[in-house]
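Omission of a single protein chain aside, the complex is shown with its protein chains in their original locations.
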Amino acid sequence: MIVAPVIVAPVIAQADEPFVRWDWVGRNLDNLWAATQEHIVLTGIAIGIGLIISMGLSIVALRWRKTYTPITWVTGLLYAIPSLALFALLVPITGLTLLTAEIGLVSYTLLILIRNIVAGIDGVPEPIIEAARGMGYTERKLFTDIQLPLAMPVIIAGVRIATVTTIGLITITALIGQGGLGFFILRGLQFYSAIGTTQILAGTVLSVVLAVTADLLLLGLERLLTPWARRRAVM
Amino acid sequence: MEFVGDVVNWFLSAENWSGPAGIPNRVWEHVQISVIATGLAAVIALPPALWLGHFRRGGFLAVAVVNIGRAVPSFAIMALFLPISIRLGLGLGFWPTLLALFALALPPIFTNTYTAVRDVDPALVEAGRGMGMRERQLLWTIEAPMASPVIVAALRVSAVQVVATAPLAALVAWGGLGRYIIDGFAVRDNVRVLAGGILVAVLSVGTELLLGALERRIVPRGLSRATEQVVPPAHG
Partner (left out) sequence: MITLTDVTKTFAGTVHPAVERLSLDIAEGEVVVLVGPSGCGKTTTLKMINRLIEPTDGRIMVAGKDVLNMPAFELRRSIGYVIQQIGLFPHKTIRDNIATVPHLLGWEKTKTAARVDELVDLVELSPDMLGRYPGELSGGQRQRVGVARALAADPPVLLMDEPFGAVDPIVRANLQVEMLRLQERVHKTIVLVTHDIDEAIRLGDRVAILSEGGHVEQYDSPGEILRDPANEFVADFLGSDRGIKRLSLIPISDIELDPGPVLSRSATVAEAEAMMSKYGIDWAIIGIGSRIEGWFESKDLAGQPDLRNVPTRKHRDRISPQASLKEALDVVVSSHTSVAAVFDEDRYLGIATIDQISREIVQ
């Protein structure tokens, strides 16, 4: 990243042909918007399903501690496989479909979400749990009313990382025929000209904007869900 | 079932094991560029990270670098370097790939080294100063060794990231194991696609396990806790 400006500067200086074709951008705003929406939908599905599966596996891991290691081992293994390879392994089975893309995307969210959910729940101080049990909370209510709300900051931190990661990975799904902003990046690679560069940049910039926006929105959500964390003792 | 048979055959056929498009060559290309990219990133990133970490300056830069690195998809980075490379007259294939992988390898090494050096117990540094050590000596004899577990872990994380992203380079007309996958998609040859996927998966997971084992060998037991703090880059 430090090197980038050093390389980019002479490139821009070499402007016999414009680096970016703004006219193309103007003509394709609708397409870009459609791709962005597609991107958002793909993200939503992946994170949604990822959360459900992760929550389920986390509850299992919390209830039967011995399963935590195997669960993290398997999800860790999935995480270690590069996305392109994972899609390559899935395509022969599930084809160039949305399902393939989502299976891959969901797989990558599992490790980080499970780790954070378990860490968040484990992080709730012991006296609070003991007091709650002593007052007659059932295990189920303890989980939903006490442990989960107090684990929120850590869980949402995990969701933020998973979301930003997923938004980045969706660009690769363009290779298996899915959409999102990766479509423009892929197209752009086929033109060795300013049109190509413009498309690549458009896809990239919008992905980054999307990622940053999602991150900030989730941060806002965390603030909203934890009003007690900001109030300090007024002595 | 028939499909599985085809894939097995693919792996067994001799022609896939020889020549420029053969597995050994592709693996070599893959490994070679990963080593160069990571090595280059280490050489460029370590000195400033160590220096800034010691003087406790530029924290903002370290954070920014890693956040940018995480928000920009690795696919996009790979793609962006194509037009840049062409502009610089470096053409397709090798150069955009190297530059892109280099750019990917930099943030984890830089940020984690910086943080590790900066977070060395100040009491130790103070003791060293009290003994009359100069800035450079403090860095070499106290801070760097204390930070080394995290630095080694960061190098591992970075290398794995590079190996995992290199398959995408097939899109910028380079080789490596990603070629099988990309070419396979292009001609709808699912056998090649699957074979390529298996090869990439094996190499990536293998690299992770190998470097992990190596790291555990190198890092003295007493300091191994520190490696859990390494900030992982975005997934590739």
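All chains are identified by letter, namely A and B, in their written order; residue positions are counted from 1 within each chain.
FYI, contacts are C-beta pairs under 8 Å (C-beta built on N, C-alpha and C of every residue); 3 or more make two chains touch, one makes a residue touch a chain.
Note that the structure is predicted; figures quoted are calculated from it, not measured.
Just so you know, the chain we are not showing touches A across the whole complex.
Among A:29, A:60, A:99 or A:131, only A:131 touches the chain left out of the display.
Across A:150, A:169 or A:214, the single residue that touches the chain missing here is A:150.
Against the chain not displayed here, chain A makes contact via residues 125, 127-138, 141, 146, 149-150, 226-229, 231-235.
Criterion: only the chains that are shown with their structure count from here on.
Of all the residues in chain B, the ones that touch chain A in their complex are 3, 44, 48, 65, 68-76, 79-80, 82-84, 86-88, 99, 102-103, 106-107, 160, 163-165, 167-168, 171-172, 178, 181-182, 184-185, 190-191, 193-194, 196-198, 200-201, 204-205, 208, 234-236.
The part of chain A that touches chain B in the complex is made up of residues 1-4, 7-8, 10-11, 14, 19, 77, 79-89, 91-92, 108, 161, 164-165, 167-169, 171-172, 175-176, 182, 185-186, 188-189, 192, 196-197, 200-201, 203-204, 207-208, 211-212, 215.
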